[in-house]
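Shown here: the complex without one of its protein chains, the others still in place.
In this document, chain identifiers A, B and C correspond to the written order of the chains, with residue numbering beginning at 1 in each.
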Amino acid sequence: MTLNYDAEQLLPIEQVFRDPVHDYIHIQHQLILDLIDTREFQRLRRIKQLGTSSFTFHGAEHSRFTHSLGVYEITRRICDKFARNYPEKKSGDGGWDDSERLVVLCAALLHDIGHGPYSHTFERIFKTDHEAITVEIILSHETEINKLLKAVASDFPAKVASVIQKTYPNPQVVQLISSQIDADRMDYLLRDAYFTGVNYGTFDLTRILRVIRPYSEGIAFQISGMHAVEDYIVSRYQMYMQIYFHPVSRSMEVILDHLLKRAKELYEDPEMHLHFQTDLLIPFFNQTATLEDYLKLDDGVLGTYFTLWREEKDAILSDLATRFLDRKPFKSVHFVDKQDQPILEKLTTLIQEAGYDTDYYTAVNNSYDLPYDFYRPNQLTNRTQIELMYPDGSFVELSKASEIVSSLAGKMRGDERFYFPKEFSKPKTMKEITLFEPIYQEFKQYIKNDAIIQPTKILEE
Amino acid sequence: MTLNYDAEQLLPIEQVFRDPVHDYIHIQHQLILDLIDTREFQRLRRIKQLGTSSFTFHGAEHSRFTHSLGVYEITRRICDKFARNYPEKKSGDGGWDDSERLVVLCAALLHDIGHGPYSHTFERIFKTDHEAITVEIILSHETEINKLLKAVASDFPAKVASVIQKTYPNPQVVQLISSQIDADRMDYLLRDAYFTGVNYGTFDLTRILRVIRPYSEGIAFQISGMHAVEDYIVSRYQMYMQIYFHPVSRSMEVILDHLLKRAKELYEDPEMHLHFQTDLLIPFFNQTATLEDYLKLDDGVLGTYFTLWREEKDAILSDLATRFLDRKPFKSVHFVDKQDQPILEKLTTLIQEAGYDTDYYTAVNNSYDLPYDFYRPNQLTNRTQIELMYPDGSFVELSKASEIVSSLAGKMRGDERFYFPKEFSKPKTMKEITLFEPIYQEFKQYIKNDAIIQPTKILEE
Amino acid sequence: MTLNYDAEQLLPIEQVFRDPVHDYIHIQHQLILDLIDTREFQRLRRIKQLGTSSFTFHGAEHSRFTHSLGVYEITRRICDKFARNYPEKKSGDGGWDDSERLVVLCAALLHDIGHGPYSHTFERIFKTDHEAITVEIILSHETEINKLLKAVASDFPAKVASVIQKTYPNPQVVQLISSQIDADRMDYLLRDAYFTGVNYGTFDLTRILRVIRPYSEGIAFQISGMHAVEDYIVSRYQMYMQIYFHPVSRSMEVILDHLLKRAKELYEDPEMHLHFQTDLLIPFFNQTATLEDYLKLDDGVLGTYFTLWREEKDAILSDLATRFLDRKPFKSVHFVDKQDQPILEKLTTLIQEAGYDTDYYTAVNNSYDLPYDFYRPNQLTNRTQIELMYPDGSFVELSKASEIVSSLAGKMRGDERFYFPKEFSKPKTMKEITLFEPIYQEFKQYIKNDAIIQPTKILEE
Partner (left out) sequence: MTLNYDAEQLLPIEQVFRDPVHDYIHIQHQLILDLIDTREFQRLRRIKQLGTSSFTFHGAEHSRFTHSLGVYEITRRICDKFARNYPEKKSGDGGWDDSERLVVLCAALLHDIGHGPYSHTFERIFKTDHEAITVEIILSHETEINKLLKAVASDFPAKVASVIQKTYPNPQVVQLISSQIDADRMDYLLRDAYFTGVNYGTFDLTRILRVIRPYSEGIAFQISGMHAVEDYIVSRYQMYMQIYFHPVSRSMEVILDHLLKRAKELYEDPEMHLHFQTDLLIPFFNQTATLEDYLKLDDGVLGTYFTLWREEKDAILSDLATRFLDRKPFKSVHFVDKQDQPILEKLTTLIQEAGYDTDYYTAVNNSYDLPYDFYRPNQLTNRTQIELMYPDGSFVELSKASEIVSSLAGKMRGDERFYFPKEFSKPKTMKEITLFEPIYQEFKQYIKNDAIIQPTKILEE
C-alpha cells in the first residue's frame, strides 16, 4: 500500500460511529479512520473486553474494539476542552500544546491493540505479554498500523509507542492515557457498567471533563470537582468488588487456565501427543509463535479448539472443554491465606480421595486491586497521584481531601478463593449423593457463610 | 442424567440474572434454570443476535442467549399481569388459565434455540432451516433440553414445540410468542436499540404491559393504550429501516454469502478440492449434517475457518475471507427492479471488464419487511391482526384506529441494492486510479444520490 | 444600572448550568448570563411550562425558566455545528454567518419571556397576548432585559424582537427559532417527556443535530437523516395526543377558565362586587393592566387568590376555587361537532335540571394540532415546510419522502370533549345517588366507551 494522502489531514466533514456509551464517536482525522480499518484493529472485534465476565453478567459481551473507540473519544473530548480553555501560550507554562493531539489520539486508540483472547489466562500459560505485543504491532514493519503511522513521520510510530510505555516526555500526554484517572479507565468503567447493566460504574463523566485541566507536571482537577473525582474512585472500587472479581467469572477463568494447561501438557508429552487439529495453537505450544501467529488468534479460535477437544479421548481435556463451553463453573469459598492453609490441604485431600486429579479440579485464585494510592517515594512501581488544584494554583492530593478515598488508599482489596467441583458443595444427583455422602459431610463442616471456617471457630459454636 | 426433582417446582427463593434491558430476569422454576444450563442453550452465547449488524453498529455484539432470556422475561411479566387481573373463572370465558404458564415460558425461552451462526446466509447456502432445527432440538431424544422437558410430562416437549409451530390449541399462548406484537419482537426491538445505542426502538414497554389482555381468541390491547401500540409499530418500522436494513451490514452479509458459496464450490470441484482444515463444515458441504454436527457450529467456528482460508491459494476465497474478517464492505446503490435492470447489466459488464469475477464481486440484495398488516382472508400466509378492545368489550383493528399504522399497513418496506467493489465508487490509491479511471468515469454517470439513475434522467440534466 | 462592560464579550471560561435534559447548558457570553439574571427572566421560574398538565402527570412541574434555557442550549449547539461544518464563505452562498450568533441566542433565550401564569386560559379571559408582551419586554425602556440588549447596540433589541416576530431578514435565524422543527419544539418535546416520565417525546436529538444544515433559504436536513426527522414528527404527534391533549388536564383548564370568568363577572357586577383582596388582579379586571402589572403575576399569585376565594361567600366562586386547588376535575366525553349537538343540549338540560349553573359546570373543549404540513400557496397562515437535501444539493419535501409523515400532514388532530360534573358519570355518595339517580340513568344512556353515542346507535344494539 502506498499512501497518497496526508495522514494528518482533517476530514472535510466529521465522521461518526454510533456508540451506546458516548452516543457518537467523532472522527476528525483520516488517519484515525484508516487505523480503525486495519486488520490488526478490526481483529479486536473478535476479542471480548471482559473475558469470562459474560458468563456471570450475560450482557457483557462487548469487544475490545468498542472500548478502544471509547478511549479515543474521551481523549478527543479532553483535547477539545484543553485546546479551548487551557492553550499553551508559551512553552512550559503548563498549558496544552495542541500539536500533541494526533499522537495522544493514536495512543488512545491503540493502547490495547496487543490484547489477545482471554489475555490474562493465555499469558500465564503461554508466556506472552500483551503490552510488549502492543508495542510490537506499532513498531513492526509488517503491520498495517505501522505503515499508516509511518506516513505521518518516520519517528511517529515510536512516539505513539512511547506514550503507551509512559516514556514520552510530555507528562500531560502520558497521564491522559495512563494514570489513576485516565481515558482508558474512564471508558471501561462506563462501558462495562452499561453492558453488564449495573450502575456501580456510573460516575459523572461530563463533570469530570469540566474540571480536568493540564498543568506543568501532568493532569490535575479543579478542587470544585473533588466529589466527582471521589465518586469515580468509589465507582471503580465498586466495579472491581462486584463485577471484575465476581467468583463465578473467576471460576470460569480457573477452568480455562486448567484446560489450556492440560492441552499444553498433552502436547508436550510424547505418549499423549495431541493428534487432533490445533494448528493455530501449535506455535504457542512450541513457544515459537511470531506476531503473525498471534494475530490469528481470537476468542472464536480458542472456542473452536475447545469444541474439537470436547470429543478427545483424554477425559480431563474433554471434561474441562465441556465445562467451559457449557458454563459449568467450579464452586468456591473465601479463605485467608496462611491461616486457612491446613484446611485447604485437608479439603484438597478429600477431593483427591474422591478420585479427582486436584491439579485440574482445584485451584486457588486471588483477585486484588489497589483502588487508589498516593505517591510513595520508596516504592519501586509507583503511581501518579491525583492532584486537585485550588483557585490560587496550589494543589492537594486527593486522599488528603477525601476521607472516603483515604479509607481506600494504599490498601489492596479483593479476596482469595479456593475452587473445587460443585458436587462437593451440593450433590445434585442420586449418584453423586451415594458416592460422596461421607466426604461431603466432612467437607461442609469446614465451610460456613461462603468461607473457610477455622476448627476453633467450629468448636466455639 | 436421571432427574430426581419435580421439574415444575417453584424455587424457594426467586433467582435472577442481571440484564441491561429488563434490569433483572426473574427465574421462578427449577426447570427454567436447568434449561438455561443445557449445552444447547449455552451455545447461544456464541451466536450474535444481529449477525453482521455489529460491523455497522459496533455496540450490537449481543448474543441470542441474552435475547432468549429477554423473551422469557417479558412473557413471565405478561403471565403475572394476566394471572392477577384477568384469571379464567370458567373455561372459555376469555380469561387466562395460569396452568399454561410453564409451557409458554419454555416456548419463550426456547423459540430461537435452533439458530446457528449467521443463520440467514448460512441457510441459503447450506439449505438448513433454523425453525425445523428448533423443533428437532426440543423433540430429539439426544438433547439435554428434551430430557428436561420430558421430566415434566412425556408429551410436554411436543406441547412446547407446538406453541412455537403455532399449532397449540390455546391462541393466547401462541400469540404471546408469535404475533405482530409478541414477546419476541418486543424484546428484540428494545434490546437491539439498547446495544446499537439508537433510540428508535424504544417504545413504552411498561405501558403496553398495562394494556395487554387476554380474550377468547387470543391477545388484545385496551383502546386506552392505542397510542402505545401505534408507537411500537412505528419503532419496529424505524428499526427495520435504520438498523436491520442498513446497507453496510447487508454488504457484509453479501461478502459472507459469496465466501461460503466459494468454499462450497471449491470443495465440490474435484480439481480445486479444499485440502485444508474445515472438518466441522464438511458435513454441511456434503449435505450429510446431523443435529450433532449443527450444534458444534457457532460464529467463532466460522471465523476460525475464515482465518485459515485467508491463507489459501485460491485468490477469491482468500480475498473474500480477508474482506469479511477485516471489514472491507462492498459499496452499494439503490435501484428499482425491472426499470433499472439494463443499467445493472451495464455496470456488471464494466466490473467484469475490469477483471473481477462478478459472481463473487457483485450482488443484488433485497431487504423487505411488512411493518404491519391486518387479516386478509384471501392470502395464504396470514397475520394475526392487532385488536384494540373498548370498555364495552367490542374491538377495533389497529390500522382502523391509527392513521399512522394505516399508512404502513400492508405495504412492504425496504430497498433493493446493487453491490460492487468500493474502488468503482471511489478509487483510493494511485494504482486504482490508473487502472480504472475510464471505467470509473463511465460507472459514476449511472449513479446519483446513492441510487441508479436512468439515462433519460441523465439527459434531462 | 450603567453597564461598564462589552456585552458581546466571551466569558474567559465557559459557565454551565446543570440540566437534566441536556446535561449542561453552556454559557459563553456575559450578556446571556446577565439576561438570565434579570427580574423578567427569573420570573419564569414561577410559571409552570405545562400549566395544568401536572394535575395528570405529576412529574411535569417544570417551569418556563428551564425550557427557555433548553431552547438556548439547542440553538447554541446548532450554531457550533453550523460554524464548523457550513461557514459562509461569501455572502449568499447559503452558509452560516456566525455574526448572527448573538442575536439568535438572545431570541432563543427570550422567545417565551412574555408568558404569564396559565397563559392559554388567562389570555382568553383577560384579552392579553403573550407574544405581544414578549416583544414589549424586549423593546420597553422599563425592563432590565431591554437595558442589557441596548448595551450591544441601539437597534439590537429590535433585531431580537424581529427574529421572534419572524420578520428578521435571515431565514436561517428565523427558522432556528420558529419552524416546524425548531429549537423551541425540540426542547419542549424532550423536556416534557423527561418530566412527565413518558418516552413518546424521545426522538434522536443528536442525530438531528448531525443532519441539520443551513442553505440559502433557511434550514434543511440531509436526506440520510430522513428517518430521524420522521421520528421527531411522530414523537411530536404522540406528545400532543397523549400528554398535551389529555382530557383530565383540559378539565382542570376548564375549571380554571370558569373560575377566572366567575371572578371577573363578580368584580364587574356592582351588586356582587368582590370585596376581598385581589389587588394584583384588579388591573386585569379593569382592563388597565400595564407591563409592570403583568410582570407581578405568576402561578403562585393566582393560587393565593384561589386560596382566598375558596372562603368567599359566592358558592360558585368558592366551589370552583376548591376544585382547582384540590384537583377535582370534571368528567368528560368525546363528541363529534354538529352531529352530536342535540345530545349535548339534552345533557346540558339534564345538568341544569339537577340544579347546576351550566355556564360554570359544563363546557366544550377542543384541542387540535396540525402535526405537520407542507407549504400551501393559497393559505393565509403558512408553514415553512421541512426540506430534505440530497448529496447533489437538490431537495425533497418531508411528506413526499415519508409515508408516515404523509399520513399526518395537513390534517388537524385532536378531539372535542364535553365536560360536566363527575357525579353525573358515577355518583359516589348516598346523597348523590338519591338526588341524581333518574337523571343519572338518563344521562348514561347517551354515553358509551367514553364518547357521546347517537340514539340511532343506541337502537342498533
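Points worth noting:
Going forward, a contact is a pair of C-beta atoms (placed from the backbone, for glycine too) under 8 Å apart; a residue touches a chain by one contact, two chains touch by 3 or more.
Everything numeric here is computed off the predicted structure, so don't read it as measured data.
If you put the hidden chain back, the residue from C:37, C:268 or C:345 that touches it is C:37. Residue in contact with the omitted chain (choice from C:54, C:202 or C:235): C:54.
When the omitted chain is restored, the residue from A:85, A:140 or A:202 that touches it is A:202.
Checked against the hidden chain, the listed residues C:325, C:364, C:401 or C:439 yield one contact partner: C:325. Of the residues in chain C, those that touch the hidden partner chain are 1-2, 4, 17-21, 23, 37-39, 42-43, 45-46, 54, 57-59, 61-63, 65-66, 69, 194-198, 277, 279-280, 296, 298-304, 307-308, 322, 325-328, 429-431. Summarising the interface, chain A meets the missing chain with residues 198-200, 202-204, 207, 223, 227, 230-231, 234, 237-238, 241-242, 390-392, 394, 403-404, 406-408, 411, 448-450. The set of chain B residues touching the chain not shown comprises 13-14, 16, 23-24, 84-85, 206, 210.
In this text, only the chains that are shown with their structure count from here on.
Superposition of chain B on chain C using C-alpha atoms only gives a rotation of 180 degrees, nearest 5. Residues touching across the chain A and chain C pair largely coincide in numbering: over half of the numbers involved belong to both copies. Comparing the CA-atom centres of all chains against that of chain B, the greatest distance is found for C. Centre to centre, using the average C-alpha position, chain B and chain C are separated by 43 Å. Chain geometry summary: the mean Cα position of chain A and that of chain C are 51 Å apart. Among the residues of chain A, those in touch with two or more other chains are 23.
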